[in-house]
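Removed: one protein chain of the complex. Kept in place: all other protein chains.
Chain nomenclature is as follows: A, B and C, assigned in order of appearance, with residue numbering initiated at 1 for each chain independently.
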Amino acid sequence: MNQRPAVDLSGLPTFGHGPRSPTWWGTLGFMALEGMGFALAAGAYLYLTTLWPTWRLSAPVPDHWPGTIVTLLLIVSLVPNHFLARSAKQCRMVPVRAGMVVMSLLGLAPLAVRWFEFPALNIYWDTNAYGSMLWVLLGLHTTHLITDVGDTIVLTVLMFTRHGCSGRRFGDVGDNAFYWDFVVLTWIPIYLLIYWVPRLG
Amino acid sequence: MSSADLASERAPATERQASAEGDLAPEHDGPRDTGMDDAMLHGWLARTWGTAPGIVGALSSVDHKVIARRYLITAFVFLCLGGLNAVAMRIQLSGPQRGLIGPDLYNQLFTMHGVTMMFLFAVPIVQATGIYLVPLMVGSRNIAFPRLNAFSYWVYLSGGVFAWISFLLNMAPDVGWFAYVPLSGPEFAPGKRADVWAQMITYTEVSSLAVAVATIVTVLKQRAPGMSLDKIPLYVWALLVTSFVVVFAMPAVMIASTFLILDRLVGTHIFNPAEGGDALLFQHLFWFFGHPEVYIIFLPATGMVSAIIPVFARRPVFGHLGLVLSLIAVGFLSFGLWVHHMFATGLPRLGASFFTASSMMIAIPNGVQIFCWLATFWDGRPVIRTPLLFVFGFFVIFVIGGLTGVMLASVPLDLQVHDTYFVVAHFHYVLIGGSVFPLLGAAYFWFPKISGRMLSERLGRWHFWLAFIGFNAAFFPMHLVGLWGMPRRVYTYPAELGWGNINLFISAGAILFFLSFVLFAFNLVHGALKGAPAGDNPWDAGTLEWATSSPPPSYNFARIPVVTHVEPLWAEREALPVATGLRVDVRELLISTVAEAHPDIREKSAAPSIWPLLAAVAVGGTFLFSIFTPWAIVWGAAPVAITLTGWFWPKGAPEDEE
Amino acid sequence: MKRLLPMAFAAAGTVFLQGCAGWQSALDPKGPAASELAWLIWFFAGLCAVVWVLVMIALAAPLMMRARAQAQPLAVDAGADDRKLRVVMIAVGLTTAILVGLTLLSFFADRTLAAIGSDAVLTVRVTGHQWWWEVRYEDATPSRILTTANEIHIPSGEPVRLLLTSNDVIHSFWIPSLAGKLDLIPGHMNVLDIKADKPGVYRGQCAEFCGAQHANMGTFIIAEPRAKFDAWWNDQLQPAAAPTADEAKAGEELFLRRPCVMCHRIGGTPAGGTVAPDLTHIASRQTLAAGTLTMSRGNLAAWIADPQGIKPGSNMPVVELSGDELNAVVAYLEGLK
Partner (left out) sequence: MRAVVATLLLAILALAGCQREERDTRPQSARGSGEQPTPVTTLEPGGQRPPGSDNKAASFEANAFHMSEGKRLFGWFNCSGCHANGGGGMGPALMDEKWIYGSSMESIHSTIRDGRPNGMPRFGDKIPDDQIWELAAFVRSLGGNAPSSAAPQRNDDMMAHPSENRMPDAATLGKSP
């Protein structure tokens, strides 16, 4: 059918940061559904705790130190992550490259400590339901940790190539930082469920 | 709305300054569509957006219409397979003590019927319709995250093929589509049958979650200029709400199936009451997904009804706002009534009564929808064409299903009919009446847009009456036989209970209903080959998908339309206002603001790529082997990581670079 | 073609009558709970039918109109829409009222049902197995505790409390003509109170899919006058009658020497298996294999000779017996009244 020009878009920019960019919304969407997964797993855990007079079912208490160290590392990592997000928004290449390297390392560090968390649970997944849930929760978060660290490393390499200096990339860096906040945030309740709820019963 | 406030001034300003101070590659530029004549514009856009020829080109396509067509065809094939399952079961049940099919096969049959219809037909086909129509209806050039969209199809396909190959190998799940533990658990389900169920779920949920996210972002960020929230077509609203329900419901079943496979494969005790687990936990998780699932299937259908009625009632739908609000209300409430599937498990009385109330409550927004549609008709005699016939069928059947649903919501009453053929009748009235009939109407309504040809009206009417009569003959008597005490999921029944004649009658109806789909398939083929040319807008409908040619070009719209009314084509009969200024040499589409749909960004849409297919193969293989050993996850991580990196790594196409 | 529809309902109607008389029908109540529920079903169904007819009238009305829908779709008469809005508002209001009413109705019905078993005189523990029902009559004096299978005798006119659990998968206990169903869940204990107004035999079957033989997991409630019931209990407490005829003697000897003894119990003999139905008084039951076959010499023989043909996948194995051996075993079991 006939058309009449009504709006001119030629002046619009070719990329945007944060809520202006679809990728940010996509990341949010995946956070929503993964967060739902975390919530349901935690819900299942709490459901089982209510069924038994003494949760932990006569298993030894988990050793919380490795977990606590991971928690601290993650919280610390939020600071450089924030700066990284800001310099990405301003499309500054040097601080972004530096920040990405730092974040890759700060991602690997908790992952290394995470290795010692599993034995520190003091129970195996096949001993009883309590052990199963601990391993499930820890495993669930570990997969997120691994995927995001992998993503960060790939992106870091990318930022050092010629593909780096484009608005899209800076947008990706911003979204990656955004997702890292999510990974840290989801860990806090899981940390409490794994290491401190068993100490109540 | 004037064009002045549409061209937003502020956004670019800040952005230019940002990019000025940042270390950015110099802005590339290319030819724009401004002032370009139509032929030249078509040449450019076709070259830019087209799907490359050849098998690799086809496999790399990221065109939402191409992907959607594949989805639709695949889902229709699965519908026929699931239907054949049903026919086989009905033949076995057509008389007491029939020996045609033994329990082992029968249990696989009804499980595959449920699994196929729910996970391989119903959800994929409503999402596929959305993949095709939503970008057109919001006036965009492609769906958001087109590669994710392609990936979702390949994962869905591999999941379905996986399930059906297992069926051919006599290792299909035989524990029901709900796969309750302990029956599906490690002790009572030897072999890999239950694992096939669990992993098939994971495949299909991954794909529908991906589609849901893509749909949400398309609706929120890629709407044509001026399509503010109050001007979004109801069908798009329905898909938006559905996608949100998917995002929050599907994880529940993924968690459930993962717990199950962990129990079976590595010996966790999540569902083992002897070691601190609990069997009911599975039911809670499953139905927390399972009930919203019904609305995931039903809400898009209401969107189709809302799209078809105005066209044949020749007026905008009555109570647009009310319909939107009730869509949202249904979306929310659907999470509050999963327990009414578990009344017979002996839950505390008070809790059960609460879920009675909430289950009753959801009938109110659904009632609002029904009343608004009815009111839309009251201006005059509507134009009766096949799509509208199916909508009428929807009213007749779905209202019965909804009312029997009210019966099931009552705890005591449910205890008599739960897990009987009454329930079978109820949810077939809801799902077939509430979803399949609108889908068939939608098929007749949008087939001209998709294929460029009309479906035969005469065959259409025959199809409708055959389906309508067959359906009611097959499913209405089930209410009765259920009340006479016939439970679900039985492969046979004793003669002395006197269920023989009525079951014979039901089977006859079921076969009639199946034949109606054979007729439909013929009509589709016939229409695609010999149908009368449709033209752009055969029904004189009002929404944007009818503004472009049938079938739409790869780039959907030569120029992005500007929306001034909820039924833009009715409001702008002489000339459609359009936006200009997009580049034509790269895949550039318009990103607009969430609420007001102000033009905001000219963003590049991803170019075709084979990597989504490779990633799907890697992911699918990982899922497949993870039913044999947990280590598959570890081995599989490598190919998955490689393919995903290949997917995201820029290959020098301007879409990646600029 | 449209003529088919009336036919459908006619046909449905004819079988309907036959259905109502069925001995496993929710519409043929034989106890207070089921009567309450049958009334509830009819009430809901009637109300729903009325609502449905109203909606259909509202749907059909525009089809009868003479005025065609206008060609210019945006020329909508605002005044008419205001009137419609009022109608829709009223309809929504009515819907809400009806739903609130129904909610309260079902809530109070629930209370009535709960009250039935308040003064239960007898407690029976029903344990679900794949694919049969273990029935244990609880009693203060251990010697009077009675274990049987698949058929539950109760005194008519008196409320009985059933304790439901399972030791394999989830089953569901359902006697439509007496009460609604309730699940038997491993690790959980559910309580179902039933009461039969008149003496009679009421059939039910498992209502939760439980595997290969879910279809053949029947059970019976046999309501008898108090005296008859007590007599039955006392009989059941007796050990099995020792066989007299030679064939039966041979049968007993075979039973104890061959696989039967591995799973089944027969009171008063060394046979003490507890993983399969107790056969001490099997001949006094009305059916075999959880309501699959009526009790008769022929069916006993058929069941022992080819259990996997009659209930494929059930846990009763095929035991290779010669014809004479089979007859002997059947003769012995027949004597276990």
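Quick note on the criterion: contacts are C-beta pairs under 8 Å (C-beta built on N, C-alpha and C of every residue); 3 or more make two chains touch, one makes a residue touch a chain.
The structure presented is a predicted model; accordingly, all values stated were derived computationally and were not measured.
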The chain left out of view makes contact with A, B, C
Of B:P146, B:G185, B:P251 or B:P316, which one is in contact with the hidden chain? B:G185
From C:A80, C:A231 or C:V275, residue that would touch the chain that is not displayed: C:V275
At which residues does chain A meet the chain that is not included here? 126-128
Since one chain has been left out of the picture, which residues of chain B touch it in the full complex? 55, 59, 104, 157-158, 161-162, 165-166, 169-171, 182, 185-187, 190-193, 263-267, 269, 271-275, 613, 617, 620, 624, 628-629
On chain C, where is the contact patch with the chain that was removed from view? 186, 257-259, 261-263, 275, 308-309, 312-315, 317-320
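To be clear about the criterion, only the chains that are shown with their structure count from here on.
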Consider the two chain pairs A-B and B-C; indicate the one with the greater count of contacting C-beta pairs. B-C
Going by CA means, which chain is nearest the middle of everything shown? B
With chain centres defined as C-alpha means, what is the inter-centre distance between chain A and chain C in Å? 51
What whole-number Å value describes the gap between the mean CA coordinates of chain B and chain C? 37
With centres defined as the mean C-alpha position, give me the chain A-chain B separation in Å. 29
Listing for chain C: what residues touch at least two other chains? none
Among chain A residues, those touching two or more other chains are none
Chain A touches which residues of chain B in the complex? 3, 6-7, 11-12, 15-16, 18-19, 21-25, 27, 32, 34, 144-145, 148, 209, 212-214, 216-217, 220-222, 225, 247-248, 250-252, 254-255, 259, 262, 266-270, 272, 275-278, 281, 284-285, 288, 536-537, 547, 558-562, 569, 574-582, 588, 590-591, 594, 599-604, 641, 645, 648-650, 656-658
Residues of chain A touching chain B in the complex: 1-16, 19-22, 25-26, 29-30, 32-34, 36-37, 40-41, 44, 47-48, 51-52, 57, 89-94, 125-133, 135-136, 150, 154, 158, 163, 165-168, 170
Quick check: in the complex, which residue numbers of chain B touch chain C? 102-104, 107, 175-176, 180, 182-183, 187-188, 273-274, 278-280, 310, 312-316, 318-319, 322, 344-346, 349, 352-353, 356-357, 360-361, 363-364, 367-368, 370-372, 374-375, 377-384, 392, 395-396, 399-400, 403-404, 406-407, 409-420, 465-466, 469, 472-473, 476-477, 480-481, 483-485, 487-494, 497-499, 501-502, 505, 509, 542, 565, 567, 570-571
